[in-house]
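As you look at this complex, bear in mind that one protein chain is not there, while each of the others sits in place.
Letters A and B mark the chains in the order given here, with residues in each chain numbered from 1 onward.
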Amino acid sequence: MDLSAINPILLIAALMSAATPILLAATGELVVERAGVLNLGVEGMMITGAICGFSIAVETGSPTTGFIAAAVGGAVLSLLFALLTQVTLANQVASGLALTLFGLGISSLLGQGYVGVKPPRMPDVNFGPLSEIPVIGPILFSHDPLLYVGLLLVAGVWAVLRFTRAGLVLRAVGENHDAAHALGYKVVRIRILAIMFGGALAGMGGAYISLIRVPQWTEGMTAGVGWIALALVVFASWKPWRVLLGAYLFGGITQLQLNLQGAGVAIPVEYLAMSPYVITIVVLVMLSADKSAAPGSLGRSFHASS
Amino acid sequence: MIRLEKRPRPSRTFAWATPLLAVLATFFFGGVLFALLGKDPVQSILTIFWQPLFGEFSFFYRPQLLIKGAPLVLIAIGLSLGFRAGIWNIGAEGQYIMGALFGAGVGLAFYPAEGVFIFPLMVIAGAFGGWAWAMIPAVLKVRFGTNEILVSLMLVYVAEQFLASMSLGLMKNPEGFGFPGSRNLQQYPSAHNAEIITNSGMHWGVVAAMIAVIFAYVLLARHRLGFAVRVTGEAPRAARFSGVNPGRLILFCLGTSGMLAGLAGLFEVSGPAGQVSIDFNVGYGFTAIIVAFLGRLHPVGIVLAGLLMALTYIGGDIAQSQLGLPAAAIQVFQGMLLFFLLAFDLFTNYRLRFGRTEAA
Partner (left out) sequence: MKLTTLFAGAAVALGLATVAVADGHEKTKVGFVYVGPIGDGGWTYEHDKGRLMVEKELGDAVETVYVENVAEGPDSERVMTQMALDGADLIFTTSFGYMDPTINIAAKFPDVKFEHATGYKRADNVSTYSARFYEGRAIQGHIAGKMTKSNIVGYIGSFPIPEVIRGINSAYIHASKVNPDVEFKIIWVYTWFDPAKEADAAKTLIEQGADVVLQHTDSTAPQAAAQEAGNVVTFGQASDMAQYAPFPRVSSIIDEWGPYYVARTKAVMDGTWESMDTWDGIGAGMVGIGEISDAVPADVKEEALALKAAIADGSYHAFTGPINKQDGSAWLADGETADDGTLAGMNFYVEGIQGDIPQ
C-alpha cells in the first residue's frame, strides 16, 4: 500500500472532469423536474447527443459545432417525449423508458460509420499564468471549455430559478399545474420548453463523453451515466448547487476508488466499485428529511379540462 | 380546432383497439425504417411477427415465447401492483439478480447431494432474496421517506457488483479451470428447473407466472388489499380516509414485486440460463417495466404485452440473421411500438372534439 501515490490536487482536477457529463445532464433534468415532468429518458438523450456531437465534430472538424449538434440532437429526441407526455398525455415513466430504448437504438444506427474514428480534440482553455499557480492552477485553470460551460449553466439555472420571472413561472407550473393554468400560464408550452432544455443539456453531457472524456464513438458508451444523473437530481433535492455538489461527490468517490486500487489498498475491488451507489443511497436517506423541494406536480399529466 | 375532452370513463372499445392501431402504425413506420436501411419492409415485418408464430420452424419458436416471456410477465405482474398504487419500483433488475444468487446459492450449497427438497428450498430462497432486496427501498421509504425510484435503481448496480463478485469468487465452479461462473445447475438434477414437458418451453417459471397472473387478477378484483392498491393510486387522500395504511401498502407492493422478481431470477438461473455468471442478467427487470405499462397494469394485458415483447425479441433475432438487419434497428422498432402504444392510449381516456373551443 502506498497512499503517497495519490495526489489530492490531481484527484480533484480529475473528478471535476469526470463529473461534468453527469453535471450537465442532471442540471437539465433538474429544470425538467422543476417544471413538474419526470423524464427517465436521460440515458437515451445522452447517447444520442454523444453520436450527434461526435459525427458532426468529425465531419466539420470543429468540436464546438459538435457540441451544438449534440444539444440539438438531444433536444429533438426529447421533443418525442414531450409529444407523448404533454400532447398525448402518456405516462411519463413509461415514455421515458421507451425514449431510452429508442435513443440507444437510433444512436447505434447513426454511429455505424464512426467506429474507430478519432475526433478532433478540444483544447483546454488557456488561462496563461493563472494555470501556473500552485494548487489552484491545476484545479481551477486547467480544463476544457465545456467544464466551465457546465459550471456556468449551474449558476445560470440557479439564478434564473431564483431571481427571474421565468423561473417563478416554471416553478409555479411544477408546484401546481392547475393553479398555474388558472393564472393564465401556458402549462404545456412551458413544460415542452423545459423538456427540450433538459434534452439539450443531456445531449451535451453525452457529447462530453464521446468528444472529451474518452474520446471515441462506441455503441452504448454512456454505460448508465444517465441513470446516475437522474439519481443526482433527487439527491440534490432539486437545488442546482447541490447538483454540483452531488456530481462532484459521485465523481470523487469513483476517482478515489480507482486511486485506492492503484495505490494497492487491500479492499475488495467489487465493494469499492459498488461504493458510489451505496453512498448515494446513504446520502439520499440523510437528505430525505428535506421534502420541501420536491415539485408538487412531479410526474403528473396535465390536461386543461381535468 | 381540435380539442381533447376527457371521457367520463375509459372507453372499453379503445382499450382494445389502441394496441392494434399502435401495432399497425409501428408496421408502417418500422417498414419505412427498414426500407431506408435497404431491406424489404414487408419481408422484414413478416420475419419478425409471422415467422416465430406460423413459420416453418414455429414448433421451435412458440415454446421460446414462453421461455422469453415468462420472466417478463412474472416481474411485470409484481411491478404493476406497485405502479397502480403510485409506488415505483424501478430496481426489479437488482431483485432479479439477488433472487438468482440466493436461490442458486442454496442449490450450490447442497451440491452434490440429491433430494426432492432441494429445488423447493431454492424457490423459497430465491423469493426471499428478491423480497429482501426490495425491502431496502421499502423500509427506507416508510421510515425516512426516501425516494424508492432512486434507491431501488442504485441497488441494481450494487446487485450487479455482487453478481460479479459471486461469479468470480464464492460461487465459482471449482471444476471450471479457474474460469468465472458457477456450476451449471442444468447438470445437477435436484436443482434443475427442467421443462415439465420436453420441448414445450413449460418450466416452473412459466407456471409461477400463470399463478401470479391469476393471483393478481383475483387480488385486484376481489380482495381488500387490491382495493387499497387501486384507491391509493387513483385518490391517495380518499385512501387514507378509507383506512388504508400507506406504510403497510408500500411494504406489501415493494415486497411482492421484489419477491416475484426474485422468483423470476431463480427460475431463470436454475433453468434456461443454468449458471450464475457475470453477465447473467439481461435486462428483464427493466423490460418488465415497459411490459407492465404496455399491459396497462392489468394482469391479462401484461400477459399479452409480455408475449408481444418476447415475440419482437425472437423475431428480431431471426430478422438479424436472415435479413442482416442490425440489432439497433430492432431496438428502434421496439421503441416505436412503445411510443405508439403510449400515444394512442390517449383515446382510451379522452376523445377528440372538432369545432370551436367553448368557454372553459
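The rule is short, and it goes like this: a contact is a pair of C-beta atoms (placed from the backbone, for glycine too) under 8 Å apart; a residue touches a chain by one contact, two chains touch by 3 or more.
This one's a predicted model, so the numbers in the text were calculated from it and none came from an experiment.
When the full complex is taken into account, the listed residue touching the unshown chain is B:Pro272, out of B:Pro272, B:Gly295 or B:Gly335. Of the options B:Trp16, B:Phe117 or B:Phe179, the residue whose C-beta touches the omitted chain is B:Phe179. Take chain B: the residues that touch the chain left off the picture are 42-43, 46-47, 50-51, 54-57, 60-61, 64, 67-68, 161, 164, 168-169, 177-181, 184, 186, 268, 272-275, 277-280, 282, 313-314, 317-318, 320-322, 324, 326-328.
If you put the missing chain back, the residues of chain A touching it would be 5-7, 10-11, 14, 18, 21, 108, 111-112, 115-118, 209, 213-225, 254-255, 258-259, 261-264, 266, 268-270, 273.
Keep in mind that, in the parts below, only the chains that are shown with their structure count from here on.
Within the complex formed with chain B, the residues of chain A that make contact are 40, 80, 83-84, 88-91, 93-95, 97-99, 101-109, 112, 219, 224, 227, 230-231, 234-235, 268, 270-271, 273-274, 277-278, 280-281, 284-285, 288-289, 291, 303-306.
For chain B in complex with chain A, the residues that touch the partner chain are 4-6, 37, 83, 88, 90, 136, 140, 144-147, 149-151, 153-155, 157-158, 161-162, 164-165, 286, 289-290, 293-294, 326-336, 338-339, 342-346, 349-350, 360.
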